[in-house]
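One protein chain omitted, others in place.
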Amino acid sequence: MDECLDKIIDNYLENEGNVLTILQDIEKHYGYISEDAVYRIASELDIHPSHFFGIASFYSQFHLKPRGKNIITICRGTPCHIKGSEKILGRVRMELDLLGDEDTSDDQLFTLEEVNCVGACGISPVVAINSRVQGEMDISKMMQEINKLRATD
Amino acid sequence: MTNSIEEIKDNDLLLVIGSNTTETHPIIGLQMKKALKKGAALIVIDPRRIELVKRADNWLQLKPGTDVALINSIMHVIVKENLIDRSFIDARTQDFDAFKESLSEYTPEYGEKITGVPAEKIIETARLYAKASSPGIYYTMGVTQHTHGTDNVFCIANLALMTGNLGRRSTGVNPLRGQNNVQGATDMGCIPNFYPGYQSVSIPEVREKFERAWKAGLSPRPGLTATEMVDSARRGDLKALFIKGENPVLSDPDINHTVKALKKLDFLVVQDIFLTETAELADVVLPAACFAEKDGTFTNTERRVQRVRKAVDPPGEAREDSWIITRLAGKLGYDMHYLSAEDVFSEAGKMWPALAGMNYSRIERKGLQWPCTTRDHPGTPYLFKGGFPKKKAVFTSVNYRPSEELPDSEYPLTLITGRELLQYHTGTMTRRVEAVNRASPEGYVEINPEDAAGAGIENGRMVRISSRRGSIKIMALISRRSLKGTVFIPFHYKEAAANMLTSTKTDPVAKIPELKVCAVKLERINNAREKEQV
Amino acid sequence: MDDKKAVVKVCAGTGSVSAGGGEVLRAFENLSRSSGIKTGFNNRCMTQKVGCRGFCSRDVLVDVILKGEKTTYEGIKPDMVPRIFEEHIIHGRPIREWMAGDEHKRFHSGQTKVVLSHCGEIDPEELDAYAAAGGYGSARKAYTLMNPEEIIEEIKRSNLRGRGGAGFPAGHKWEFARKTRSDKKYVVCNGNESDPGAFADRCIMEGDPHSIIEGMMICARAIGADKGYIYVRDSYALAVQRLRRALKQCYEQGLLGKNIFGSGQDLDIRLYPAPGAFISGEATALLKVIEGKRAMPVPRMHRTAEKGLWNRPTIVNNAETLANVPGIMSRGAEWFAGLGTETSGGTKVFSMTGKVNNTGLVEIPLGTTLREVIYDIGGGISNGRNFKAVQLGGPTGGCIPESFLDHQIDYESLALAGTIMGSGGMVVFDQHTCMVDTSKFFLEITQAESCGKCTPCRIGIRRMYEILDRITKGKGRLWDIELLEELGAHIRTTSLCGFGMTAPNPVLSTIRHFRDEYAVHIKDKKCPAMVCKDLLSFSCIPENCTGCGMCKMVCPADAVRGIRKKPHKIDQQLCIKCGSCFDACKFGAIHIQ
Partner (left out) sequence: MVNLNIDGEQISVDKNSTILDAANKLGITIPTLCHNPELTTFGGCRLCLVEVDGNPRPVASCATFVQDGMQVRSSTPYLERLRSTNIELLLSDHPNDCMLCERAGNCKLQELAYYYGIRENRFEGTRRIYNTQDNNPFVSREMEKCVMCGQCVRICEEIQGARAIDFSYKGLWTKVTPPFERDLDCEFCGQCVGVCPTGALTGKMWSNKGRQKFREVDTVCSYCGCGCNLTLAVKKNKIVRVYSRKNTINEGMLCAKGRFAYEFVHSPERLSRPLIRVNPKSNWVLEDSDQPYGSGKPRQRLAGFQDFKEVSWDEALEYIAFKIREIKENSGPDAIGGLSSARCTNEENYLFQKLIRAVIGTNNVDHCARY
């Protein structure tokens, strides 16, 4: 953990970094914006932590809570919407038993996310499973993928 | 202060010595931040990594009590690099050559050896200060509460004089007063050697003037300072003491000494708003009114006299101090009769020309800064514009003397005492505010991580700190704010009173106790909480 | 191109990579290597990765160039590679049935490739390839033969206008920055590409990164900047990777750094990969992000060209705008101006998606009509349905109905039609699209993406979304259309930045052109396009139902009741109106009302 922080701080100092780059590094290393990491880096660099939170909470890309083992990202861009991404989304939420604004399944195996566009509109609807982009998705393909991931756990 | 608070923002360099300004004078701190925003340079001279250090261009982390050596070596560099203001020195000062001579041994390297501040930083500071066009020096008790406090102040004055950095807007030497009306209490003659307006009690003509006005015979002997009074009481010479709105038990050094002295008095009167630790030792306690319950004036650190107004009635039979004093004078057979607070104010103005131009209606909306000699005088935002009162300012050569009590093998650490942001002084007021107590509930000793590791102390643990005079139990706060080898304790907390430890050694001239340097040791103890867990 | 070699080009844009482009490329490489051992054929065959070719609906696209003759294959999967290799490359017999057909030709022949001319043709990862195509010649010319005023004059004459949306003339912008004195100036490439659905900038950054760098170099020369930033959303992983590589190559070749082309001028360009947020594309917000702050726009009391990044003169140009610059410098302002209309020169890249036959990137000269784009290049509406509307300019753009199809595409006429050029998103809707639902969809995005600073945008857009939401749920009130119009106009008038000023566009434009559709939703509680599911009901037509059970199987809510081989029933209480049964039924037995 400490080594990780040192690396992030070094990267900041060497590469004209800023709060955003530090947050990107924290997200990369921890998988979410760890409060503890932010506070420690903030005190090390004398930058107030509020600066970090203001930016971290702005972007959907930064996660303020730890996430599941597998990340399912459903594209909600215009073309995907037209081609039925909402149906896939609803079905996955049901499958993972996500209620209200929950995004991570109780077994911490899956986190479901929405993204505005992954830029592969030609093959919509698009779903990224652990950052692997898969086009022309439908509900049955989606269920197969989820079951595959469950099996490998 | 030679200058006004409002001028701070136009400094192009701030030299802050022994002042944790953002915590102890937050609003002056804001003006400093304004100056920094406008591009001013900041030099901080402080053993602690105070908040201002974060914004400083140069931080000189000196060993406590080595100020003279540090400033002398800075001045050595200024002389050596010929950054002095020759025309100012010639026109407005005297004794420069002898003074210059006295600096010769204070090379930056010698300075480094004594203060622990790298020579380059000393040189850089000298250049920054001497080359600035409107630098301001700011200091508080970190400079004065030493056995060589007067020397420190002389050094600072020398520094400003040799560079001609006095007597201009946003340029000067500014001690920041720590209490709302220290300036006023001193102005009004609550000091043993001066009548109101710094008029010496030992000059016969002055004395006669006051005797005539007050219709009473006055003593020609300068009196005792507060610290001397306590010593005198302990010796048994001083028999009676009348303390008004002070809590020397907690604020004076070496509490055991103070308590013994006060107990030895035949008669102690304490007039206050709460039953303070000092009042508990009194023979008579008189209930006074607080600031919101009376009319009058306060004089702030920039010499601005401002109106205090009564907002609420005092509780029960508590009375304004002026009511109490005049009644007591009456009982003692002296007729002290005033119609109002302004009546008293105008009498003070008659006795001291610097105040003569003010009356309540002139300061109704905005206060005036003394000197204000006539009714149309606009007040004086900064001093020494036209010259010094004694025509020529004198350079005073001073030599470095170590503090009285240095750390040794038995007491290896240096204790610094001071204030924190939320609590105030002996806590008489702030510790009766619930919100403040929630935010700053207990005393602590700030320990450098290395020292803490050496003593096997974790953050939050109760420790015992002892000096030759006493010892206290206190919570450890491990922090890089403190220099290795020093610890810091705020003196607000009676249950962990820093002044149990401090020494009563004083400066020979100003009689200021050396509250910023004494030797202590640190031990870990098993605290009660821990025992319960076991 | 040496005609002795066979060259295989595999499309390597994001769309293609997700469709298996990487595997296809590897299959070619492996075959080439293994066959090389056997036949010594290796030298004649080289494989290249090339950038996006724009025709994304037919990925993976593969070009085989044999003896100077190019054959394009479409829809290639890795298992198809051996046959191509065997028959085409070794034996010189192209495989006809896999070749891209008329659609492919049509898609490309209607276009005028200027910005995209390199994309799909040269290897974006090699500086040499770019240089071989004339790259950095314009920059050399700008640094060695021209003075800044001449460059600005050239850009002004070319009528190049900002491709990021507002269409401010680039030359004028540069002139402001040129004329402002400062110790430091900046040039910033805006590669945020806020608009979900648009991917032109991404394709340029992936397919021709050097053209952007060269454009920035020329701009830096013109305004006197010595520092540049390429702001790109970090989710464009490939673009980030290619730009990083391109910058590294430039530094290695001395094209960036100190004393460029011996001119005495320095230029340092940094890549700034930032998380994507819609508002980051707004110039003042983008600059705040580079300064390390929240992406919140600030009032434009000064032009950014005069007081931008850290209060210094800063040119913020869109990636596409900058990529146009080298071409203008090499082929001349007159050529570029001649491509477009009187007021805007050059071409514009659109990302055409939605219900058209051919989706993908389309580069057309400004002044082309929408009909030409949608019907000639796009090949018309898919599944033989009817055109309903086209949305231009992304979530803050407007919808244009059929009556405007013959209008020219340029900044002025689009504004007249109630939309904006934006960053070139173009979504085509057919008759099965509900315009209320579409508006609601766009506002759902914009209400969440508002930075929250100004009142009308933060609260107003959310309120518009809520009104649309209740309309699509059958709870609309009679005065809601007027309320939307008033609120929309209010937000447009009073918002702080361009985002708020354009965010009501989808609603205002659809109300303008499809007012009846709103009215039907509100008064009759019906969705004519059968989209708003709260206004629909699904039922089973017993005469058609064979009781096959498909609907029962797919229903996620267990709302279908019935026993095998008997007509089924849909429980209206349980039905979540997902439409799965309708899709699954092969007998037309599901009725939607």
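By letter and in written order, the chains are A, B and C; residue numbering begins at 1 in each of them.
Keep this in mind: contacts are C-beta pairs under 8 Å (C-beta built on N, C-alpha and C of every residue); 3 or more make two chains touch, one makes a residue touch a chain.
Computed from a predicted model, the values in this text were never measured in an experiment.
Trainee: Which of the visible chains would the unseen chain be in contact with across the whole complex?
Mentor: A, B, C
Trainee: Looking beyond the chains shown, say which of B:Thr227, B:Asn448 or B:Ser503 touches the absent one.
Mentor: Going through B:Thr227, B:Asn448 or B:Ser503 one by one, B:Thr227 is the residue touching the chain not shown.
Trainee: Of C:Ser495, C:Thr510 or C:Ser580, which residue touches the hidden chain?
Mentor: In the full complex, the listed residue that touches the missing chain is C:Ser495.
Trainee: Considering the whole complex, which of C:Ala237, C:Ile459, C:Met530 or C:Ile592 touches the chain not shown?
Mentor: Selected residue, touching the omitted chain: C:Ile459.
Trainee: One chain is left out of this view; which of B:Asn11, B:Thr125 or B:Gln145 touches it in the full complex?
Mentor: B:Gln145
Trainee: Per the definition of touch given earlier, which of B:Thr186, B:Asn359, B:Thr373 or B:Thr396 contacts the omitted chain?
Mentor: Only one listed residue reaches the unshown chain, and that is B:Thr186.
Trainee: Could you list which residues of subunit C touch the chain missing from the display?
Mentor: 277, 279, 294, 296, 298-301, 447-456, 458-460, 462-463, 466, 483, 486-487, 490, 493-496
Trainee: Which parts of subunit A face the unshown chain closely enough to count as touching?
Mentor: These residues of subunit A touch the chain that is not shown: 35, 38-39, 48-54, 57-58, 64.
The criterion applied here is as follows: only the chains that are shown with their structure count from here on.
Trainee: Quick check of your reading of the touch definition: is the inter-chain graph here a line, ring, star, complete or other?
Mentor: Basically it's none of the tidy shapes, so other.
Trainee: If I average the Cα coordinates per chain and compare with the overall Cα mean, which chain comes out closest?
Mentor: A
Trainee: Using CA atom averages as chain centres, what separation in Å is found between subunit B and subunit C?
Mentor: Averaging C-alpha atoms per chain gives centres 67 Å apart.
Trainee: Distance between subunit A and subunit C based on Cα centroids, please, to the nearest Å.
Mentor: 23
Trainee: Tell me, which residues of subunit A touch at least two other chains?
Mentor: none
Trainee: Quick check on subunit C: which residues sit in contact with 2+ other chains?
Mentor: none
Trainee: What residues on subunit C touch subunit A, complex-wise?
Mentor: 14-15, 17-19, 56-57, 59, 196-197, 199, 202, 234-236, 270, 273-278, 289, 291-295, 351, 353-355, 359-360, 391, 395, 425, 427, 429, 433, 441-442, 445, 451, 554, 556, 576, 578-580
Trainee: Over in the complex, which subunit A residues touch subunit C? Could you list them?
Mentor: Within the complex, subunit A touches subunit C at residues 16, 18-20, 24, 51, 54-55, 58-62, 76-79, 81-82, 87, 90-91, 94, 115-124, 126, 132-135, 139.
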